[in-house]
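Only a single protein chain was left out; the remaining protein chains are all shown in position.
For clarity, chains are labelled A and B in written order, and residue numbers in each chain start from 1.
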Amino acid sequence: MTTTLARSASRRLRQESSRLFVIRELGIVAALTLLVVVTTIVNPRFLTSQGIKDLLLGSTILAILAVGQTVVVITRNVDLSAGSVLGLSAFATGSLFVAAPGLPIPVAVVAGVLLGAACGAVNGGLIAAVQVPSLVVTLGTLYVFRGIDYTWASGRQINAADMPGAFLSMGNTTPVMTMFAIVVLVAAGYYLRAFRSGRELYAIGSHPDAARLAGIPVGRRVLAAFVVSGALAGLAGVLYAARFGTLDANAGTGLELNVVAAVVVGGVAIFGGSGSVYGAAIGALLLTTIGSALPALGVSPFWQRASVGALILAAIGLDRALAVRLARTLRSGR
Amino acid sequence: MRGVVRGLSSWEAVVVIALVVVVAVGALAIEGVASPRFWRFVSLEVIPIALIALPMTLVIITGEIDLSVASVLGLTCATMGQLWVWGVTSLPLLIAAALLLGALLGAVNGLFVTGFGLPSLAVTIGTLALYRGLAYVILGDRAVADYPPEWASAAIAPIPGLTIPWMIIVVAVLAAGFGVVLHATPIGRGLYAMGNNAEAARFTGISVRRTTFWLFVATGAMSALAGVFWTLRYASARADNGNGLELAVIAAVLLGGVSIFGGRGRLAGVLAAVLLLGTLRNALQLADVPANTLTIITGSLLIVSVVGPNVVVKLRARKDRSWQRGVPWRFSPR
């Protein structure tokens, strides 16, 4: 009798907690849908094939960065150097094509990813080996990587003419670019859910000391998370070069805040342990959509930053409210 | 005196010594560093950073962070500019409005953090975007630059008989005030207790919420003061005034030996770090070292500032660290 009661209570609890989870993910999707629908009603030209293409192209780079950032944030860390790594990798890709004009595109992609991974290894190595806060270390490497970028570029600019046409057209072909984002997203999402080391990243973020006591190689996992984040920033850099064609040392400046914003809006807990790459990717899509919806709605584009800020505040406020509710539910049952 | 020496941890001593070495070597090796004009430039550049670093030190010591300071500065500048355009020509009135606005913006941060119990890192990333965005909403890409030229010359007027601007005296008085509050009053003791263990602080009758709230208000007001100085010095109000300054301020505070985890650090170290970075930047500029090298140096110093003390601590190998939480940066577990 008591067992039956407990079983049904526990089922109710499970439904409740998964419902709250779904509310969170659905919330962003609903916000996104609402924005698109309203914008389309006001301005039917918003959802033309060109409009959709611009949206997807625009969100690809941010989504890839957001996936990398999520992997790091889940472990209760943060990677502020993502924008600088993107800049460095983008300029490196351009320089590579200048130095070797006939270079196959996959080689350039691999080179960019490796460069990013190396930057990530520097971050992760410092954080894992010396156990210093990632916020400070990646703030430092944000300056350092950008400084290296400036030194390397020393005022030069790489133009579309310096890069092969096939590469540039890849950067403006929606299916190809979107494919990059989807492959990265699904691979990361599946890895985080279905593999031991993926689950260990959540464990580390949820309770670092317990993770250590459970025998999880915390340092190695955190290092790996930063390498992944760096590699994806590197990939994003290559795509950035392909999409924009014109490159100087300023590529991706300030982008790190947009990435963190996408992750937070996507429902990834800023203090680790919970959240999904899918949420972060939708967050990236939402931020990009706001950017293009405002002009379509006839609102001054100067409102964009302010609305992103308001969205971040709304997202963390919503997370807080949901967490409080979930905690109340969980306390009441087994 | 013995107390002062004992109070300086080894890291603060390192910063002070580095400052002395940079000044000495600079004066010997770089022409112009010994000149009074050089110190005028250093002072002018250091004033806004120092003004914001003072309250930021207290905020970080209590285990919180405020990333929105530069956006508060920018929004203050934009508002002053718009008020001027609307015909408010009284300088005292403009300054009062600016300070009030800054305090209000800080209060919004404080409300989100203490009232809704949200992590300050996430909140101030949100308001960083929001406040800067509002600055753009107000001014767009316009610049308000037709202030009376007397205002600029008054703001940067030197102390009679010296080349150093009189504003340094204001900074010094404020620094003394913040220093006394932090190091020699019951309030300061409470700040350190909060930063190390907010729960124990509450059990000691320290009103953690109220204190945190007012610290954010103070930070907003001081950022606004920096904005006033910025507007007057450059005789120009633009929406992007002080963009990215938050990183420079936080870099200086952390370099000065304040722990990002909260609970540790002294104002003297922060002031030395602010001066060190300002002197270094100007001296290297005089020596024709490109600005990007400086970016690399700033970033590296920041990393050294966390890695250095950590290596020292590791070598000393504390006996019992089980009570320390393995959190890469602190947050408010309310």
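One rule holds in what follows: contacts are C-beta pairs under 8 Å (C-beta built on N, C-alpha and C of every residue); 3 or more make two chains touch, one makes a residue touch a chain.
Just so it is clear, contacts and distances are computed from a predicted model.
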- One chain isn't displayed here; going by UniProt, is it "Nitric oxide reductase NorE protein", "Rhamnose transport system ATP-binding protein", "Cytochrome bo(3) ubiquinol oxidase subunit 3" or "NADH-quinone oxidoreductase subunit K"? "Rhamnose transport system ATP-binding protein"
- Note on the structure: Given A:G245, A:G273 or A:G291, the correct residue touching the omitted chain is A:G273
- Just one of A:I52, A:V107 or A:A210 touches the chain that is missing; which is it? A:A210
- From the list B:Q82, B:N197, B:N243 or B:Q285, which touches the chain that is not on show? B:N197
- Using the touch rule from the top, list residues of chain A that touch the missing partner. 2-3, 6-7, 10-11, 13-14, 17, 193-196, 199-200, 202-203, 205-207, 209-217, 269, 273-274, 326-327, 330-331, 333-334
- Message: By the contact criterion defined above, which parts of chain B meet the unshown chain? Give residue numbers in ascending order.
- Response: 3, 180, 184-186, 188-190, 192-193, 196-197, 199-207, 263-264, 317-320, 323-324
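We adopt the following convention: only the chains that are shown with their structure count from here on.
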- Cα centroid separation, chain A vs chain B, in Å, comes to 29
- Query: Taking the complex as given, what residues does chain B use to touch chain A?
  - Reply: 112, 116-119, 121-123, 125-134, 136-137, 140, 239, 244, 247, 250-251, 254, 260-261, 290-303, 305-307, 310-311, 314, 325-329, 331
- Okay, in this complex, where on chain A does chain B touch? 76-78, 126-127, 130-137, 139-151, 154, 208-209, 212, 249, 254, 257, 260-261, 264, 270-271, 300, 302-313, 316-317, 320
